[in-house]
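Here it is, the structure in full.
A single protein chain has been removed from this complex, and every other one stays in its place.
And then chain A:
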Amino acid sequence: MALSRISSRSNGITRPFSAAFNRFISTDSTPITIETSLPFTAHLCDPPSRSVESSSQELLDFFRTMALMRRMEIAADSLYKAKLIRGFCHLYDGQEAVAIGMEAAITKKDAIITAYRDHCIFLGRGGSLHEVFSELMGRQAGCSKGKGGSMHFYKKDSSFYGGHGIVGAQVPLGCGIAFAQKYNKEEAVTFALYGDGAANQGQLFEALNISALWDLPAILVCENNHYGMGTAEWRAAKSPSYYKRGDYVPGLKVDGMDAFAVKQACKFAKDHALEKGPIILEMDTYRYHGHSMSDPGSTYRTRDEISGVRQERDPIERIKKLVLSHDLATEKELKDMEKEIRKEVDDAIAKAKDCPMPEPSELFTNVYVKGFGTESFGPDRKEVKAALP
C-alpha cells in the first residue's frame, strides 16, 4: 500500500532531524490528500487521478530534502566560483521536485540513470553530502573516489547508475538495465532520465524501439527545462511535445514543479511499465541556474522569466505553503529547519575540504578490474603469469 511504503521509506538525510521536530511538529502518518496543481496530459493511456495520497511525515520530508538539495546546489555554486570545483558543474536547483517525487514513488531496487545533472538525484538515492562535496572537489572520500567528478556520481547499492557526460548515451544504458531486470525476473523498473536537448538524439528512439519490442520495464523521463544548453526547445525540436514523441509508446505530461504530481506519475509509470512495457514521462520543469556554471543563463532567457517562475512555480515554496496550510509546522520552525540545513551543508563542505586528494597510485587503479593491463594472467584469471614491461 502506498502509505506504508512512504512511512517505511528510509530517507537517511531526514531521519536524524525528524526526531528533533517531533516535539513541535506533528509528524504522524496521518494521511493527507493533495491535489496536483495541473491535470495530467496523457498520450495513449488514461491519466492517473489528480488526488495524491500523502502524509504529514512525507510532506515535511519533502520540504526538508528539497531545501537540502537547494542549499547543496547553491553551495556548489559558491564553491565553483571559489575554484574549488573545476570543470563542469551542472546545477539542479529548480528541478528538485522531480528527484524527490520520483524517490517517493519507488524503492531502492528500482534503478535510476540520468545525465550529468545528477547531484540531487544522487542525494535522493541515499548519497551523503560528504560524498557529494568530496567528489565535486576531487577528494578521496568522493563517491567515485574523486576520479569521476560532477558528472559521474554513482551509487550501486541503491541502483543509481549515474552520472553520464555524453548527452543521450545514458538512455540505451537505462534500457539495458531494464533488460537485465526483466532477465533476472526482478519486479523492478528503470527510470532513464534525459533532458529536452537529449530528446532529439537518435539513440533514444533506437532504445525506445527495442524496449517496446521486448516489453522492457523502462520508463523514459524527459526533464523538460525548456532549454537545451542555450537553445530553447522551440528552436531545437519540431515537436516539443516530448511525451508524444514515443508515437506507439504511451506518454504522460506532468507538472515537474509539483512534487506530488511527479510522485503520482512515477507510481503510475512503474505500474504501467511492469505490466505493459515502456512509457514516457515528460516533466515540465525549470532550472534557475544556467546550463552549467560556465553559462550565465541569461543570454537566452530574460531575468523576468526566471524570477517569474521562481515566484509562481517554485517547488519548495509550494511544499512550504502546503505545510503551513495543513498546520504541520510554523513559519519559524521551517526557518529553523532551513538554518539547520545550511549548517549541515557548511559542515559537510568543511569536512570535505579537509579530505585528502587521491593518492597518485589511484591513477592506475580501476582501469581494469584485475591488474593494470600490464599483467598476463592464467586461464582462470586468478594467477599472475608474467608482468609485462
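In this section, contacts are C-beta pairs under 8 Å (C-beta built on N, C-alpha and C of every residue); 3 or more make two chains touch, one makes a residue touch a chain; residues count from 1.
Criterion: contacts and distances are computed from a predicted model.
Visitor: Just by its UniProt name, which of "pyruvate dehydrogenase (acetyl-transferring)", "Auxin-responsive protein", "AP complex subunit sigma" or "serine C-palmitoyltransferase" is the chain not shown in this complex?
Guide: Result for the unshown chain: "pyruvate dehydrogenase (acetyl-transferring)".
Visitor: For the chain not shown, which residue from A:48, A:94, A:162 or A:315 touches it across the whole complex?
Guide: The one listed residue touching the chain not shown is A:162.
Visitor: Given that one chain is not shown, which residue among A:49, A:294 or A:365 touches it?
Guide: A:365
Visitor: For the chain that got dropped from the picture, name the residues of chain A it touches.
Guide: 111, 113, 142-149, 152, 154-156, 161-166, 169, 171-177, 179-184, 202-203, 206-207, 209-210, 213-214, 365-370, 373-381, 385-389
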